[in-house]
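Following: one structure in structure tokens, then a few remarks.
Below is a slice of the complex: some chains, not all, each in place.
Going in written order, the chains are labelled A and B, and every chain counts its residues from 1.
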Amino acid sequence: MSDNSYVDTSYSSASIDALRERIAQAVNDVRKQTPLAQSFTNFVTINLVANAQLAAGGTAAMSFLPDDIVDTAEIAGSNYINVGTLLPFYKEALPQIAYKLHKNGKTWVLDPVAAGIGKTRTAILESFRTYPPTIVRGNASEIIALDAMWGLAASDSAAPGTRPAGVEAVDEVDAAIEAARRMARHLAKHSPSGKGAVAVSGAVDLVTDGEHTFRLPGGSAMMTKITGAGCSLGGVTATYLAVAEPLVAAVSASLLYNRASEIAERESNGPGSFQVALLDALWNVTAEQVATSEIIED
Amino acid sequence: MSDNSYVDTSYSSASIDALRERIAQAVNDVRKQTPLAQSFTNFVTINLVANAQLAAGGTAAMSFLPDDIVDTAEIAGSNYINVGTLLPFYKEALPQIAYKLHKNGKTWVLDPVAAGIGKTRTAILESFRTYPPTIVRGNASEIIALDAMWGLAASDSAAPGTRPAGVEAVDEVDAAIEAARRMARHLAKHSPSGKGAVAVSGAVDLVTDGEHTFRLPGGSAMMTKITGAGCSLGGVTATYLAVAEPLVAAVSASLLYNRASEIAERESNGPGSFQVALLDALWNVTAEQVATSEIIED
């Protein structure tokens, strides 16, 4: 693949120790620099997204109008788009916004919530193929659905025509590995920095930049008992993207969430207190706790 | 009333013990089956609705576009519509959605929040008369207002032209009994299963299927000091409707809320900690605690 200009050679030595240093730096940089990440996100969990970005150390601005987005993107370090619960005007607004972010060289994270449900959502997600995000974060079925929408299997030279071994695999995340890798390569090809990443959330999270793939064990099953765990992880990934390159941002955010959710599970007595404890833990967990997490290269 | 095909004969023996068994089963079935209930609900409390459905053991999806609703209704066990805070496009979307749910034989719960305020809300609520929900849950004045909008007093043969004894009654719920009963009969007449129910929230909740009427004492006055207590009860009623018939679903959800709010009041120190404790208690209260609640047949 020597002719692929998008190969991220910074990880050619595959040193996980070097990655850990960058993770610690990202966690600390967010807390020192309080970077602004702008979000266009669903109304169900918009409050938790903003509060999670603040608890991780960043600042938050939520916008839906193209003129607001463009103005705010000028002062934001990165952006986040989540297609969870759609309103009619999104169909026109979101393709415009993706185009303008691209044109202005802005980085953004996509959360393709419920990819495959509803023709409006499908039209929006398809439109992002040409001006794609810098990072995609979703669960396995969303990544597989988006990969199919974008037709990446057919056009990706590194893995032409391959399909996941089995969508019905016990570990769902495994079913999305190839889709995630070729999606990351597609993102990198269109990214301002030539770098992109895909994060697949599951029992064991998986993050890839198309070249290197990491598994991140841990976390809490209580994350599925509050609404917005995934959405807010997407928002915090954008917060980290304001200070770090895509792979480091995606890994750091997933690790932060895994450690924080483990602490929150221990300190809570149900989903109400779990969400409160999660926000506290995002605030209190140390950069060292995050950076010394188990990281398994695939 | 032997000629009324909508009469729920399963309660003809009026055995409250049999009802208790069904309540316990509903509570357990939700926790085992984690059924999906889809919601079209106001933005003020949409997060609490989703979190309450999760805390009760179900799963949640929130949608506003007709194409999303129809797709999601295919995989959902039931649906919830709440007209609390309206946006302009609801006026066209909601009548369409009610029609499609009806056409596809889907069950749904209506929360007629603020019935009587604003001509847009009135137009929407009036449109539901022809393709009505399976369950209506509201406070006494909302039930009375909706009954008047639908002109049910004039058309209901079981109680032609009767009016509530007094809207100014000390116990507001009493003022809505006749409206609730004839509304339940109207719902049953149009329901896929031939069954419907109306729940009137108040100091002592009241639930009726048009034949049998039950009073459910208890709960906490702190429920009026957080926003979304009623909305989230409506959402959880939809969660139960995914596994139980309308009367059982409405009674189970109201009892769950009464027991959970009593626990939350004891464990909290104000409305902030009350809401957190309420979600925890929805998660922790046992099926037995719910099913052995005081139930008074009217």
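Quick note on the criterion: a contact is a pair of C-beta atoms (placed from the backbone, for glycine too) under 8 Å apart; a residue touches a chain by one contact, two chains touch by 3 or more.
Remember, it's a predicted structure, so these values are computed and weren't measured experimentally.
Displayed in place are 2 chains, all sharing one sequence; the entire complex defined by the structure file totals 3 copies.
As a convention for this text, only the chains that are shown with their structure count from here on.
Its C-alpha atoms fitted onto chain B, chain A is found rotated by 120°, rounded in steps of 5. Per-chain CA centroids place chain A at a distance of 37 Å from chain B.
Taken together, the chain A residues at the contact with chain B in this complex read 42-45, 47-48, 84-88, 114, 117-121, 224-228, 268-273, 275-276. Residue ranges of chain B in contact with chain A, taken from their complex: 43, 46-47, 50-51, 54-55, 60-65, 67-68, 71-72, 87, 89, 275-284.
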